[in-house]
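Here the complex is missing a single protein chain, while all its other protein chains stay put.
Coming up: chain A.
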Amino acid sequence: MLQTITRIPVANYSNLKARAGYSIKIDDKEIVLFKTSNGNVYALENRSPHPKGGVLSEGLVSGDYVFCPVYDWKISLKDGLVQAPDTGYVKIFNIEIEKDIIFVVL
């Protein structure tokens, strides 16, 4: 099967503030970047996995986790998995960083 991989420059690494969500909209995709205190950057779909929905970008970041701001679910930034006792997952996107530019791979 033929697959197109798109790499989209979305932000400067040095512009991102640690522990804050950076929300971006690529066409109709809502994505959020999180930079953790130790400098890792993750890209997730900006949507809470809770059945009632909501965004993730304003969530509280702790280590490699973000807490859903609307329903307080704890979500791993590494793999998008919701932590027990709740269940579910958030779609994650691969990113690449070159010379201070962050690319999201779609």
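One rule holds in what follows: a residue touches a chain if its C-beta (ideal position, glycine included) is under 8 Å from a C-beta of that chain, and two chains touch if they have at least 3 such contacts; residues count from 1.
Just so we're on the same page, contacts and distances are computed from a predicted model.
K.L.:
Mind telling me which option in "Cytochrome c-type biogenesis protein", "ABC transporter permease", "ATP-binding cassette domain-containing protein" or "Nitrite reductase large subunit NirB" is what UniProt lists for the chain we can't see?
P.N.:
Result for the unshown chain: "Nitrite reductase large subunit NirB".
K.L.:
Quick one: say which of A:Ala43, A:Val61 or A:Leu77 touches the chain that got left out.
P.N.:
A:Val61
K.L.:
Name every residue on chain A in touch with the hidden partner chain.
P.N.:
Looking at chain A, the ones touching the missing chain are residues 6, 8, 10-11, 17, 19-20, 22-27, 37, 51-55, 58-63, 67, 69-70, 72, 74, 83-85.
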